[in-house]
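A single protein chain has been omitted; all remaining protein chains appear in their positions.
A, B, C and D are the chain letters, set down in written order, and residue numbers restart from 1 in every chain.
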Amino acid sequence: MNTLIAITGLGIFCLLFEILNLRKAIIPITILGLIGVLALNYCEFGTEQSYYNNMIAVSKFSTAFSSLFIVLTIFLVALSHNFYQNHPTKISDFVAIKVFLLAGAVAMVSFGNLAMFFLGIEILSIALYVLAASDRLNIKSNEAGMKYFLMGSFASGIILFGICLIYGAMGSFDISEIHESALSAELPIWFPIGMILMVVGMLFKVAAVPFHFWAPDVYEGSPALTTALMSTLAKVVAIATLFKLIASMNFISSLENQDLLHTFEVIVVIISIASMSVGNIMALRQVNVKRMLAFSGISHAGFMLMTLLTVSASAGVLLYYTAAYALAGIAAFSVILYVCRDQDNEDITNFHGLGKTNPLLAAVLTASLLSMAGIPIFSGFFAKLFLFNQTIQAGYIGLVIVAVINSIISVGYYFKLIIAMYSKEPNQERTGRPFLIYATAVVSIVLNIALGLFPSLVLDLLK
Amino acid sequence: MNVSTILIILLIGAFATYFSGDKLASKVALLFSLAALGCSIVLLNNYNAGENISVINSWINQPKISFALNGDGLGLAMVLLTAALTPIIIFSSFGNEYKNAKGFYALILFMAFAMVGTFLAADGLLYYIFWELALIPIYFIALIWGNGDAEERRKAVVKFFIYTLAGSLFMLTAFIYLYQKAGSFLIEDLYKVNLSACEQFWIFLAFFLAYAIKIPIIPFHTWQANVYQKAPTVGTMLLSGIMLKMGLYSVLRWQLPIAPLAAKEYMTIFIALGIAGVIYGSIVALRQKDLKKLLAYSSLAHVGLIAAGSYTLTLDGLRGSVMQMIAHGFVVVGLFFAAEVIFRRYETREIGEMGGIRTQSPKFTSMFLILVLASVALPSTFNFVGEFTVLYSLSQINIWFAILGGTTIILGAYYMLRMFQHVMLGETNSKTFADVTLNEGVSFAVIIAVLLFFGFYPKPITDLITPSLETILQVINKN
Amino acid sequence: MGNILNQIGIENYIFLSVVLFCIGIFGVLYRRNAIIVFMSIEIMLNAVNLLFVAFSTYHQDAQGQVFVFFSMAVAAAEVAVGLAILVSIFRNIGSISIDNLKNLKG
Amino acid sequence: MIHIPDFAHATTVQVIFCFLAFITVITAFLTIFSRNPIHSAIYLVICFFSIAGHYLLLNSQFLAVVHIIVYSGAIMILFLFTIMLMNLNEQREVHRPRITRLGAIVSFCLILIVLITIFINSKPIVGEYDSTGEDFQSIKVLGKILLNEYMVPFEFASILLLVAMIGAVLLSKKEKLNK
Partner (left out) sequence: MDTNLALILVLTPLLGFLVNVFFGKSLGKTVSGAIGTIAVAISFVVSLLLFNQITSTGKGIQVTLFDWIQISNLKINLGFLLDQLSVLWLLFVTGIGSLIHLYSISYMHDDENMHKFFAYLNLFVFFMITLVIGSNLLVLFIGWEGVGLCSYLLIGFWHKNQDYNDAAKKAFIMNRIGDLGLLIGMFIIGSMFSTLDYATLKTAIAGATNLNLPLLSLAALCLFIGACGKSAQIPLYTWLPDAMAGPTPVSALIHAATMVTAGIFMVTRLNFVFDLATDVQTVIAVIGAITSLVAATIGLVQNDIKKVLAYSTVSQLGLMFLALGFGAYEVAVFHVITHAFFKACLFLGSGSVIHGLHGEQDMRNMGGLRKAMPITFWTMLISSLAISGVPFFSGFFSKDEILLTAFHHSIPLYVVGSVASIMTAFYMFRLMFLTFFKEFRGTEEQKHHLHESGSLITIPLIILAILATFGGLISLPGSSWLNGYLAPLFTKVAGEEHHLGATEYTLMGVAVLGGLLGILIAYVKYFKQDNVPESDENITGLSRLLYDKYYVDEIYDAVFVKPINVLSKFFRDHVETVLSAAVFGLGKIASEIAFQGKKLQTGSIGLYLFVFVLGLCAIVSYIFLAQ
């Protein structure tokens, strides 16, 4: 709870700095503030407590994920400095929106009442709509914002309908109450329908097939930093929330009571397989890196959805997977930001010869791509390993095999980028070594590798 | 002192090489690789003295993964192979100028690190990690420093990477499945797992896919020739000399003992595949126009025989294949180096453009000829010892296996001598061909010395590997 | 006064709300004019609000109605942002037909 | 089960419900089908009013008032402003391809049928609806709940609105062009 308050306060401070004409200080102060928040959040870790009539329920799950979100936000804010260099008047808005977005994200994983959940997701979504469309003179950005907005509101409507039906069934928005009554025999069918609708809405947010269509377009059109935010923070938040929704409301047992569990699991399996396959295959022919990473994100969503099959045991795995994925994503995007900062697109051709002109960044990008592809020692590998382990344990060996095949396909496009960096001739001069971008790239990839070397650090958090 | 020392040396070496700058890189790399060789010899001594050189530390609690390295005879033999070949390979590259040499040599050492790790790992997952790690450096070596048309090379290298990764991911799945049964990735726990015949079959198959691609066994070999051709010779040496031994080694260490029932049940099929590889590889090699490709196919043929030997599940077969692995490792490195020596002077790998070298460079010719002869397993070379043992073990299974596998000595002689004739003999070439330099000569001499020495006196190696192989056989035959 | 649902039945509210919701969906799919699409989304949200109130009566519980406030706040916020985006699109391309938004594809 | 309206014995409430429902659905449709955005807006306002009627029928007067204020008063005005700003009173929409319409209709029918079928298939609510007789929806009660139990979401909603505000500003603020 304190975390949430602190974050909100920090957001408001950002806005104040603009008024106080302290633009230069915004980013450092925000980063420091966020680090403080991280510390605060860390202090809360391990306490199981609910605040304000169970509006906010702090648990290991929520604090762990909140920490991850905060870390990601720190990186994203750090990247903002260079990205918004040309928009000095708006920098406070951008940073504040990001901080508020973080508040929404934290609310989404620590909600104790569906109202908080709904508001959280709306804050997140609206902030993202704005960020997607924030390059207001760029038609692509407009289009991305519009697409995201329309489809996002549509999904919000469906989520809202789901909440409504749950309320109809339960007469309450409080998840602990829902948790208790979810097993009652008298439960109207509204509850599972409502849950399914909410799940569908969240599947939209995580960009799972067949609700994924927005992702590539929006990722491509949005300003690169927003894409980074969407593909790392937003995706991680969405999947964590989805996980929490299903886990915290006893949904699985409830379905089991009503003999619907099997069909639900079939659906999850199908969506998971479809997401990975569609994501990976579609990414093969992309030339725009952001778009490619969008499809990659779709496939990773498919992987992460596998945790829904073993909700009771796989929170740690999900945390690990999301951390690995998001850190790799941050590293990758910081390089993309650097490479494409003066370009009007993010085509692969921009990356030609990066291995020669900027070996460090090329190495970082390579490492992050390898991590996403699941090559050992990078945490992406362990993420997949733990995930597969969990899933095989639950008996879904077929699903794992499909996942494995998909991992193979994914290498195809990740390596396209690596090849472009190392075996093509550079086609442009790259000057300047923006410290924050370098720092973000290096720190995030180091964190990624550290996670790979000591996976227990994160994996055992939620035990 | 335990086996992790050598890993540390190589890893530090890789970093040190990278930071030593382009000028010094090759020397630093050589230094560290020699240090690793020295270390492995010391380890061998300690092992022979009965010291425990294994390591086991827990690493990840849940799932239970340990940092376990096991120094037994078999592993040490392979480590020695790696540690001996790495300096040779590095030294042999001294005649070439590489752009960004520091990266190049660092990758070589890193690859050696990963390969040594693979040979030592006693935990399924650790093993898998090293296995995969070895893939990355060679990928970059081939991609960045390779030769030939860039687009073709990219295709070949990516295919190689994806293909091998594909195989190994199935192996990973098998490992995870095994973990469910064993509750640990430790090799001794995996050995103890009781699996039904059906489970064993699938696990065997998953392993097979990984190894068949890596080794390669036909029809999974299609990446090989292209990559060998496109990679820089150093990469080709690493690939053919050591890396494909990873696959063969793994068959012995992991595949057979973990799924013995399946191994016994389907033995003939896999032997037959290996032998088919022998014949197919030999025949394809016959008409290759590119020297490196020819050597690649010859390698295909040889490893087919080694694989067939491994699948016999007899001590002879296993022992023969290990010896043949070592012998082949040396000889193939030598042969590829010879190709490189020619390339340095002629700037071509087309056999058609060579010829008549013998008059100009008798020393080179002799060395090359010895390597060719070793490769066709002339008695008194180490290759003969291996090949004889393998063929003998095959004959114990079925005489036809020995006969068909034995065609390698005919076909092998055919394509190798044909190649030798067109590359080295004939009218003196109009282009000048300087005889081997001292550096080159030393590399050749070391390889030849090793091959001949063990050809007459293979006992040290036999004694080193036999106990481990017997242990493995015990596990295989426990039921 | 008794529960009004005794006379109408919660099902009828559900059906009405479902129909309304579906009309909203239909509108989003049917129209290319972004403003109308926004309106359709408002219809969807209103359908849900209606159901909230009905359920609130059904449970004799005020929380549902409280939630409607939030839902309205969300609707307002969405519309504000949505229209802002729409305006900037209109400024850039002079049209608000979502058919014109097909630059990003493939 | 669907209560087939028994028109002969319909209570006033039932008649009002049917009437309001009819208005709601029709105006919703008209909103969508109107070619002129202004007309759409006006139909939508009517639709909102009829929904407000439903609220009144359910005896939540406060909500009805708020609803009208927020939707008809704020949101619709926003729409109208925008429409006027863009000068959209004439039909600008290009002709929709048939496939789009077909798709829309198909999905409309599909989702409607699916949802309705599920609700019909589900267990019917049997028995009388509770009536505790307590006041649960007066302004007072709502206010208490909103500012006690739902204090946090209430505050949080302010952040939502703040974000929306910043967003709207961000999207429309012109910046001085840097050199």
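Definition applied: a residue touches a chain if its C-beta (ideal position, glycine included) is under 8 Å from a C-beta of that chain, and two chains touch if they have at least 3 such contacts.
This one's a predicted model, so the numbers in the text were calculated from it and none came from an experiment.
J.: Which displayed chains make contact with the chain that has been left out?
T.: Per the touch rule above, the missing chain touches A, B, C, D.
J.: Of the residues D:A64, D:L115 or D:L142, which one touches the chain left out of the display?
T.: D:L115
J.: Write down which of A:G145, A:P216, A:G355 or A:G452 is the residue touching the left-out chain.
T.: Counting the whole complex, the residue in contact with the absent chain is A:P216.
J.: So which of A:V278, A:M372, A:L385 or A:L436 would be touching the chain we can't see?
T.: Touches the omitted chain: A:V278.
J.: Of the listed residues A:I31, A:I196, A:C340 or A:L462, which contacts the missing chain in the full complex?
T.: The missing chain is touched by A:I196.
J.: At which residues does chain D meet the chain that is not included here?
T.: For chain D, the residues touching the absent chain are 100, 103-104, 107, 110-111, 114-115, 117-118, 121.
J.: Over the whole complex, note the residues of chain B touching the chain we left out.
T.: Against the left-out chain, chain B lists 159, 162-163, 218-219, 221-223, 225-226, 280, 283-288, 314-316, 319, 356, 358-359, 362, 366, 373, 378-380, 385, 388-389, 391-393, 395-396, 399, 402-403, 406-407, 409-411, 413-414, 417-418, 421, 424-428, 456-459, 462, 466.
J.: In the complete complex, the non-displayed chain touches which residues of chain A?
T.: Residues in contact with the chain left out: 147, 150-151, 154-155, 158, 189, 192-193, 196-197, 200, 204, 210-211, 213-214, 216-217, 259-260, 263-264, 266-267, 278, 281-285, 409, 412.
One rule holds in what follows: only the chains that are shown with their structure count from here on.
J.: May I ask which two chains are joined by the most contacting C-beta pairs?
T.: Looking across every pairing, the one with the most contacts is C-D.
J.: Between chain B and chain C, what is the gap in Å from one C-alpha centre to the other?
T.: So the centre of chain B lies 66 Å away from the centre of chain C.
J.: Distance between chain A and chain D based on Cα centroids, please, to the nearest Å.
T.: The separation of the two C-alpha centroids amounts to 31 Å.
J.: Which chain D residues sit where two or more other chains touch them?
T.: 119, 125, 149-150, 153, 157, 160, 163-164, 167-168, 171-172
J.: Residues of chain A touching 2+ other chains?
T.: As it turns out, chain A has residues touching two or more other chains at 115, 119, 122, 126, 129-130, 133, 136, 145.
J.: Which bits of chain A are touching chain C when the two form their complex?
T.: My answer: residues 114-115, 118-119, 122, 126, 129-130, 133, 136-137, 139-140, 142-147, 149-150, 153-154, 156-157, 160-161, 163-165, 167-168, 171-173, 216-218, 220-221, 286, 291.
J.: Sort out for me which residues of chain A touch chain B in the complex.
T.: Residues of chain A touching chain B: 355, 359, 370, 375-377, 381-382, 385-386, 388-389, 392-393, 397, 400-401, 404-405, 407-408, 411-412, 415, 419, 422-424, 455-456, 459-460, 463.
J.: Mind pulling up the chain D residues that touch chain A in the complex?
T.: The touching residues are 118-119, 121-123, 125, 148-153, 156-157, 159-160, 162-164, 166-173, 175-176, 178.
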